[in-house]
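For this depiction, one protein chain was excluded, whereas all remaining protein chains were kept in their positions.
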Amino acid sequence: MKRLGILTSGGDCPGVNAVIRGAVLGGDVAHGYEFVGFRDGWRGVLEQDAIPLPRTGVRGISRLGGTILGTSRTNPLVGNGIEGVRACFRRNGLEGLIAIGGEGTLAAARELCAQGINVVGVPKTIDNDLGATDYTFGFDTAVQTATEAIDRLRTTGESHHRCMVAEVMGRNAGWIALHSGMASGAHAILIPEHPVSLDQVCSWVLSARDRGRAPLVVVAEAFAPEGHAAPYAPRGLDTFGRPRLGGIGLLLEGELQIRTGIETRATVLGHIQRGGEPTAFDRVLATRLGLAAVESAAAGRWGTMVSLRGTDIVNVGLEEALGELKVVPEARYQEAAVLFG
Amino acid sequence: MKRLGILTSGGDCPGVNAVIRGAVLGGDVAHGYEFVGFRDGWRGVLEQDAIPLPRTGVRGISRLGGTILGTSRTNPLVGNGIEGVRACFRRNGLEGLIAIGGEGTLAAARELCAQGINVVGVPKTIDNDLGATDYTFGFDTAVQTATEAIDRLRTTGESHHRCMVAEVMGRNAGWIALHSGMASGAHAILIPEHPVSLDQVCSWVLSARDRGRAPLVVVAEAFAPEGHAAPYAPRGLDTFGRPRLGGIGLLLEGELQIRTGIETRATVLGHIQRGGEPTAFDRVLATRLGLAAVESAAAGRWGTMVSLRGTDIVNVGLEEALGELKVVPEARYQEAAVLFG
Amino acid sequence: MKRLGILTSGGDCPGVNAVIRGAVLGGDVAHGYEFVGFRDGWRGVLEQDAIPLPRTGVRGISRLGGTILGTSRTNPLVGNGIEGVRACFRRNGLEGLIAIGGEGTLAAARELCAQGINVVGVPKTIDNDLGATDYTFGFDTAVQTATEAIDRLRTTGESHHRCMVAEVMGRNAGWIALHSGMASGAHAILIPEHPVSLDQVCSWVLSARDRGRAPLVVVAEAFAPEGHAAPYAPRGLDTFGRPRLGGIGLLLEGELQIRTGIETRATVLGHIQRGGEPTAFDRVLATRLGLAAVESAAAGRWGTMVSLRGTDIVNVGLEEALGELKVVPEARYQEAAVLFG
Partner (left out) sequence: MKRLGILTSGGDCPGVNAVIRGAVLGGDVAHGYEFVGFRDGWRGVLEQDAIPLPRTGVRGISRLGGTILGTSRTNPLVGNGIEGVRACFRRNGLEGLIAIGGEGTLAAARELCAQGINVVGVPKTIDNDLGATDYTFGFDTAVQTATEAIDRLRTTGESHHRCMVAEVMGRNAGWIALHSGMASGAHAILIPEHPVSLDQVCSWVLSARDRGRAPLVVVAEAFAPEGHAAPYAPRGLDTFGRPRLGGIGLLLEGELQIRTGIETRATVLGHIQRGGEPTAFDRVLATRLGLAAVESAAAGRWGTMVSLRGTDIVNVGLEEALGELKVVPEARYQEAAVLFG
């Protein structure tokens, strides 16, 4: 019996389970593969923490958020990791490994392939900032969840004649802000790719107010106003274990209120964007990526990842895929900015 | 033509528009009333900022969040307010006023009635902490929105073996935390009515972890751990206009992580709980309250508010209704706490 | 170890799993009960098809639609059923049984209790037509699902200037039609408790059209127009195994179009109303009913069912509960009808 391993690594992302199901069913039906699931990403590989994944093990999971395999941020390239991966392949009789993860996981996969270990990658990030694929699964769900939340904020802004600020995810790229801002009719969308000054933001806010609207600002967590040295302290613990000052959303709450005189309220949407049930779009995309990953393995296309191009799922070399971060092109920002005015 | 005024005051709350529509249609069809809407609560009354509200003006609004009349926190009892209200009644030829608002609005309504001004109240708060009514409209929507968000947080907790903390609204009472925590299967629900120590919270968290679960904590914004002097600084601006340190959610993120060693993430659900489309439950309740408010006016039951008792809408004297805050009874907390263990 | 059995019987209803979880956790934590689940309702009791239900068996199920135990329409009173139930009690060492079901199940429970067999009932029907309880769990979800669907139909009606007809469930009572019709702003709500003529329906439809609206009609499946002998043939198979003519929704589609000249489209919402994830309201209600059922068992209150009264869960004798069907009172219909005009 031919065997493949499968693991999920990095941050949570709606659709991971649909990838797993697609791979296991596709491998079973079309190729007679048997599957081994590793728990908590590369940790499970290195520590031989594996579970069998028969088709009954993936029943009904395509609509479930999270990952039935668990995840971690373990890096297999540290220390003796590569030897550990080899040992795991030997002990489990693996022909190859399907690695579902973000940039770090795919970079590890590339290195492992360079060392002769068979890996196929499935790109995974709600941020949609991986190159060589039109969209990553999880992104559509994040945008939908953010949009529904912003729709709710909007009515409160209008009732109180307030400016509402919604901080969405996006550590390196503003895709979630761009799409959820466009979908919710924001009067300003702020993304790291296109720094603008606080004066500019105030001008958009005042202009919306003057047209009788309750101003709505959607900001990516990584945005920093022009002229500010760095992104505002990301949330987390300071050296004393106390919560740090809030991020850009809360800063805007203060600054916009002071500068425009308009009562302003910020909401940090946070983790609700990366969990829960995937949209139908993401379930279909993720299922197709899982099916394609196992086809890639069966065809020996190691060192590639599966990727969406138009309506097709294709293979892209990991070298190409990891070339550079996919940020929002200026033209896409300008297209959206037409709607601010 | 008999005329009634209508206003909406205080914080945003899903269902306000359904109350307005219920009152206007009910008044028109059953009693031939004409309606005047005041903009932004008592401000519109004092400043004579009024719009006619014909039945065509309330078309299709019962499913819309927010309030078509706008809202504010203006208090009509300050300064010459009472004379201003009287002047507004005279100028608009009002028989009475339907005031949709929270505790402050209802207290003002009581005082105005004591001064001979005809007001009927409709209780409004997502916090569900007004007495003399089984539920307030808006509460069901807040709980549903919070529950959907917490469902999303849950899958991320499980994928990462993290403890997730969700901070929900509730300035004086823990109703939203109690219901959304019970609905989402929380391992700890923390409400101001029932202070517990951080040690107790850690014990629940560790116990859930030891049973193989990703611990889930739902906390009301007003909760303070036993032995702590005061609620953690509510979010807002400090005296320099800078955002303050986060509330109890972020504090728990830090404390639980340090004390239990379990990676912990907090999300402050914030304003998404008080805006947006009302649930069907709230649309029905709010419509019935609007219909009943106009019946109360027609019957001259001034000085009362409309209220849900079982499945009936009844009138309650404002005196009784404002007697005391409706907090979560200890028995309800203990009922929920059975599920923590 | 004290043991209780649990079964779920009759039609699907959102919230059943939350009842099961509430009972199992409550029984375990507060009373040290062990639980046996019977598969497919009374069939599992009679055929001794049982599974152990430890607390790990009910993890995370409160948000899942359906029932993990399965259901059937087996009647335990037929043939040697009562002896079979006794045998099952003996073999499994049961102190009593928690029966989650509709009218049939509760009637069986009453008879079994009369024969000395210990049963506590939990009323279950999306139709909300069981007496002695303010609401049954599942009803809120059915109304919410129907309302969301009708909101979608509405925009199509408005775009095309059509009359839209939505047929909702309700075999004996019009509760779902009443609430979803009120929530969605229907121009006519048709329920079996209040027969009206087709002429009256046409008059409401034309009146809405004349006010510039796209008429919206919400009809309960059991409604029959005045002067018609019987409810229109319920959907199903005829004696040749062919699908029968559609129900009242399709009849109205034809009749309204012919009589008013307005293009009309009917949609039969069907089974989407009785499946899927329960609303937060239903999860809370169902969890509380499950907790209360096990308290009732522990206190020996056999022959009762648990019931919602206002915000309290109480016990009601099955005799009283089964007295008569809870239909929509005329006053509630008239309250809603104010909004048609």
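In order of appearance the chains are A, B and C, and numbering begins at 1 in each one.
The rule is short, and it goes like this: a contact is a pair of C-beta atoms (placed from the backbone, for glycine too) under 8 Å apart; a residue touches a chain by one contact, two chains touch by 3 or more.
What you see is a predicted model, and the numbers here were worked out from it, not measured in a lab.
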Shown chains that the omitted chain touches within the full complex: A, C
Residue among A:V78, A:A114 or A:A280 that touches the chain left out of view: A:A280
Full-complex contact with the absent chain, from C:L64, C:A224, C:V314 or C:A337: C:L64
Residue of C:N75, C:S203, C:Q257 or C:T311 touching the missing chain in the full complex: C:Q257
Among A:R73, A:R86, A:R171 or A:R213, residue touching the chain not depicted: A:R213
Sole residue of C:R154, C:H179 or C:R213 that reaches the chain not shown, by the stated touch rule: C:R154
Interface with the unshown chain - residue positions in chain C: 8, 12, 14, 16, 40, 64-67, 70-72, 145, 148-149, 151-161, 164, 235, 237, 241-243, 245-246, 250-251, 253-254, 257-258, 265-277
For chain A, residues in touch with the removed chain: 21-22, 25-26, 29-30, 56, 59-60, 62-63, 134-135, 140, 143-144, 146-148, 151, 179-180, 182-185, 211, 213, 279-281, 283-284, 287-288, 291, 309-311, 335, 338-339, 341
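Everything that follows uses one rule, which is that only the chains that are shown with their structure count from here on.
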Overall pattern in which the protein chains touch one another (line/ring/star/complete/other): line
Most central chain, Cα average position: B
Computed distance of Cα centres, chain C from chain B, in Å: 29
Chain centre separation in whole Å, for chain B relative to chain A (CA means): 34
Distance from chain C to chain A - Cα centre to Cα centre, in angstrom: 40
